[in-house]
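First comes the structure, then the notes that go with it.
Excluded from the complex is one protein chain; the other protein chains are retained at their positions.
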Amino acid sequence: MEREEVKQKISEKFGDRVRIAERSPKRVYVYAENDVWVDLAAFVFNDLDARFDTGAAVDDKDGVEVMFFFPFDAEHYYLTVKTFAKKPKPMLDSISNIIPGAKWIEREIFEMYEVTFRNHPDLRPVLRADTRPVDYYPAKREVKDEHETARKRDDGTERADEVAGKPLEGKNP
Amino acid sequence: MSLTLKALKKSPWVFHVNTGACNNCDIEILDCLTPRFDVERFGIILVGSIRHADVLLISGPVTKNCLPRIKRLYEQAPKPIKVVAFGACGCKCGIFRDGYNIVGPIDKYIPVDAYIPGCPPKPETIISGIVKVLSAL
Partner (left out) sequence: MVKKVPIGPYHPILEEPEFFELHVDGERVIDIDITIGWSHRGIELLSEHKTWDQVPFLVERVCGICSASHPFAYVKAVDDLLGIEVPLRAQYIRVIVAELERIHSHLLWTGLAGHFIGYNTVFMWTWKYREPLLDVIEAITGNRNHYATYRVGGVRRDIPQEEIPNTLKMLDQLEKNNDMLTKAILDDPVIHARTKGIGVLPTDKCRLYGALGPTARAGGYNIDSRRDHPIDAYDKVDFNVIVCENGDVFDKAVVRQLENFESIKIIRQCLKQMEPGDICAEIHEIPPGEGIGVYEAPRGEVLHYVRSDGGNTPLRHKIRAPSFNNILTNEVSVPGSTIADAGLITAAVDPCYSCTERVGVVDRNDGGRWFLAEGDLIRLSQEKTEEIRKRFARGTEST
């Protein structure tokens, strides 16, 4: 479906709960409120016949911006559906019951940013090491500043040794 | 008979483990078995079980998931065994040094006998590295 027609249909159906921005002929971004977000994604996937690609999340100090990408292959452009889940305890509805392909990406967003997806069939971490502590969300702003990637590089030989480690003494039998 | 020839005649069996690497080092190891480099004529083969191995080849920066399994593998290996750390990631974590899921290069946990640097090491380097390990026996 052509870009102008898609923009018109979305505005008609959702009115002022969405805001449409076109950055370039190939990239269209639609910002939705939390309550219409799943309806909008389902509308784009089922009625407008887009393909589901994947999702992403960006952390901000007031909340987490979650987005899903829907390419329209025949017309050569990407439509991104975004919403903003407010902190503390960001919560959104899950789309996995309509699009099974979204199961893993929602689990990853939960694991990294602590965004809870209601009605998800199996919301547990997907990339987690079994040795990681239980409530550890590595990509949250509050957490990032504390772990190793944020440390400065040029601290001298002690810090380099601490990260890279000293080799074990002793040889193999 | 020269030392190299004697060493090569020992025909070591190699077991390869990937602890979270990008695959490239593993492809180069498999490349050594293919007709151009063909280490099988020296008797070096890749085995499927640690209990048959003479050399343990470890690639990749060690991720938290893989650490307990690597330790268990090392305990199950029949001694004497030679451990070779492979690639830039095996030697010193490479470009992933500051990752939050990386617990450090493998020589923090098990003793390593040889290091083969490179990203990835070329097959010629690999063969030369294995020969050096064996000539030190």
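First chain written, first letter: the chains are A and B, and each begins at residue 1.
As a convention for this text, a contact is a pair of C-beta atoms (placed from the backbone, for glycine too) under 8 Å apart; a residue touches a chain by one contact, two chains touch by 3 or more.
If you're wondering where the values come from, they're calculated on a predicted model, not measured in any experiment.
S.K.: When the whole complex is taken into account, which chains on show are touched by the absent chain?
M.R.: Its contacts among the visible chains are A, B.
S.K.: Out of A:Gln8, A:Thr54 or A:Asn119, which residue would touch the omitted chain in the full complex?
M.R.: With A:Gln8, A:Thr54 or A:Asn119 as choices, the missing chain is touched by A:Thr54.
S.K.: Kindly note down the residues of subunit B that lie in touch with the hidden chain.
M.R.: Residues in contact with the chain left out: 17-18, 20-28, 30-31, 34-36, 48-50, 60-61, 63, 65-66, 69, 94-96, 98-102, 119-120, 122.
S.K.: In terms of residues, what is the contact footprint of the unshown chain on subunit A?
M.R.: Against the left-out chain, subunit A lists 23-24, 26-27, 51-54, 56-59, 69, 71, 73-74, 76-78, 80, 99-105, 126-129, 138-139, 144, 149-150.
One rule holds for everything that comes next: only the chains that are shown with their structure count from here on.
S.K.: Averaging over Cα atoms per chain, report the distance between subunit A and subunit B in Å.
M.R.: Once rounded, the distance between the two centres reads 37 Å.
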